[in-house]
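Complex shown without one protein chain; remaining protein chains in place.
Labels for the chains are A and B, by order of writing; each one numbers its residues from 1.
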Amino acid sequence: MNNAAYIQLFKLAGPEMLIALAALAVLLVDLTLMRGAPVRARRVIAVLLTGVGGFAAALYLLQVPLRAVSWGGLWAVDPLTQLVKLGLVGLAVLTAVLSLEADYTDHVGEHFALLLLATVGLMVMAGAADLVLVFLGLELTGLSLYPLVALNKAGPRATEAALKYFFFGALAAAVTLFGFSFLYGLSGTTNLAGIAAALRGRGFDPLLALAVVFSLVGFGFKVAAVPFHLWAPDAYQGAPTPVAAFIASGSKLAGFFLLGRFVALALPESGDAGRAALFTPGWVPAVAVLALASMVLGNLAALAQRDLKRLLAYSAIAHAGYLLLAVLALNGAANRPAALAALVYYAGTYALAGLGAFAVAGHVERHAGAAALNHLTGLGRRAPWLAAGLAVFLLSLAGLPPLAGFPAKFYVFAAALNTPHAGAVSLGLVVVALLLSPVGFYYYLRVLKLAFVTESEKRPAGPDAPGNSPQGGENRFGVETAVALLAAAGVLGLGLFPQWLLGPLQAAVREAGG
Amino acid sequence: MQAALFYIFAALALVCGFLVVANPFSRNPVTSAMCLVLTLVWLAGLFVLLEAFFLGAVQILIYAGAVMVLFLFVIMLLDLRAEERRRLKRLGLVGGGLVAAALAVLLRGVIHEAAPAAAAPPAVEGTTEALGRLLFTRYLLPFEAVSVLLLVAMVGVVLLSKKELK
Partner (left out) sequence: MDWLNQLNPTQQFVIFSAVKALVAVVVLLSIVAYTVLAERKICAAIQDRIGPNRAGPWGLLQPAADAIKAFLKEDFIPAHVRKVYFWLAPALAMTPALLTIAVIPFGSQLGAQKMVIADLNVGVLYTFGIVSLGVYGIVLAGYAANSKYPFLGGIRASAQMISYEIAMGLSVIPVFLLVGSLNLSRVIEYQAGGLFDWLVFKQPLAFAIFVAAAFAETNRLPFDLPEAEQELAGGYNVEYSAIKFAMFFLGEYANMVAASALMVTLFLGGWTLPWAGLNQPAATLAGGLAHVGIFLAKVLGVLVVFIWVRWMWPRFRYDQLMDLGWKRLLPLALANVLFTATFLWARA
């Protein structure tokens, strides 16, 4: 490989390098120029630098290459990956803006640097076309997020959350690596497409099934699918809210995109010999089980939650179940483009709504000390804009038209029903999903009832409790409100005009060649 | 000779690995750590048998010589009396044993049934030069990603271990 290849690598991995450079710049500026400056000023500068880095990377990403390019089979750049990376960068910048109010830590430079490096990890996940890079992306994201979860050292829950996140992550990584090693052993290559080529037509192989199931563990952990979800409620609740928002949005989007690409690229399609064919690739039944368990457990457990962030965590698990339906639909070449577009559309709109909901939760938490559901009482009166945003997000998550959640669910279900060879399973899962929708409505509406209808007679104690604070500062138009309104506008716009996102996505999928 | 050495190293690695997690003679974490060191040394032996001398040497240098010393360092600084006194819960023992046995049976069956694939051509040759060349050409991107990973680990550790300034 000569110098030209290096230059090509620079071009193809440019956005990631820009983000990594921004991370270094944030760290450097905060530790040198801003040393001794007030924390607030340091945060502003860090957010500005993050924004500049994100903007530069986004500009770079917008020069979408016309057709798919690959660097030595390791690194894929096509319109689809660029779109997903654009979304990831956007989510990261929104998270950084939310972190402007991060008054729980003095380590501003490290905080924003890790956020940016986590974004690099997510982008690596999005672009990886080789098991080595897949694993590195998963690990880079994980290792950046663990310390971020533990950022609030004064909070009693943060350490517990980070430890749980870390232990589950380490274990999942180990099992996944085990699975990858089997895949390599079976195919003799780490290239995703190469694995599929080597495995095609091998018939049922127990070792392959084992390899696939083991490999899925890491993805299941990253997207918080049952039974790898145990870290999620604690991590979402214990982590600083911007970090939780990023885990719920960015990590989810990249995780599902990677899972979709992994399944579509690396695992051979099922044959066409009836029922037995269903089990040929091994991943279809495994993903079906994950999807069913996630939908049922996520929705039912969400009913019992008394904390907004925990509730959002279980709702995230339930949505992971719906998203896994889209992953299932990737089985079968004819259906694949539609399913991939639906998957990315769902994950993207979910990420936007989730981020917005966490922004609201962050606001409540900052003013009431925690984001328990009964702290929401009277939010509609105290902070009408935020409450309206919350309504948009939760109704979108519930799947109510005209919000983005509705077309997302619609396209995913449609793709699932179109799946060849797996009609019964997909049909059953879609029926379960539809049956669980009222459950989702119930707990989302319960939150909204608290926010809009219930009068706050029992005000939580404490000087910062809503209504008691001397400045009555809740009505101030803070960053959370701004982010929430922006996200709400996105959710509404994409709900009214799903083709805005779906159109480019479908075009990109066609360009990327499935 | 090669096969005999393989079986010796593999058996020793397995025995030591078992002693790391379930040492019937000692509940002392330091003993577990030392067994892990031995496991790593035997694994290095396996690498050498595969003619991956660089990996073998690095395995000893990094894992046995540096990482595990830090493990020991941390273990020694903790108060481990509680850990040594802790008795295994019967339920946990039985449950864990059952799961391990089930997994073992499953894996045995799977590996027994699996058709041995054609030997994959080795992507990495044993010599250091070839490895280095590969790392800086074909696998340059993963290599750089690893360096970012190490940076993340360092920043994260500093972040976690430093006191808040307040």
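As a working rule, a contact is a pair of C-beta atoms (placed from the backbone, for glycine too) under 8 Å apart; a residue touches a chain by one contact, two chains touch by 3 or more.
Predicted model, so just to flag it, every value in this text is computed and none were measured.
J.: Which chains here would be touched by the one that got left out?
T.: Over the full assembly, the chain not pictured touches B.
J.: For the chain left off this view, which of B:Leu5, B:Ala22 or B:Met76 is in contact with it?
T.: B:Met76
J.: Return the single residue from B:Ala66, B:Leu93 or B:Met154 that touches the missing chain.
T.: Result: among the candidates, B:Ala66 touches the missing chain.
J.: Of the residues in chain B, which ones touch the absent chain?
T.: These residues of chain B touch the chain that is not shown: 30, 34, 37, 53-54, 57-58, 60-61, 64-66, 69-70, 72-73, 76-77, 127-128.
To be clear about the criterion, only the chains that are shown with their structure count from here on.
J.: Could you grab the centroid distance between chain A and chain B? Build each centroid from C-alpha atoms only and quote it in angstrom.
T.: That pair's centroid distance is 31 Å.
J.: Under the definition above, what is the set of chain A residues touching chain B in their complex?
T.: Per the touch definition, chain A meets chain B at residues 1, 5-6, 9, 13, 20, 27, 71-72, 74-75, 105-107, 110-111, 113-114, 117, 120-121, 124, 130, 132-133, 136-137, 139-140, 143-144, 146-147, 150-151, 153-154, 184-190, 205-207, 209-210.
J.: With touch defined as at the start, can you tell me which chain B residues reach chain A in the complex?
T.: Residue positions touching the partner: 106-107, 109-111, 113-115, 117-121, 123, 137-142, 145-146, 148-149, 151-153, 155-160, 162, 164-166.
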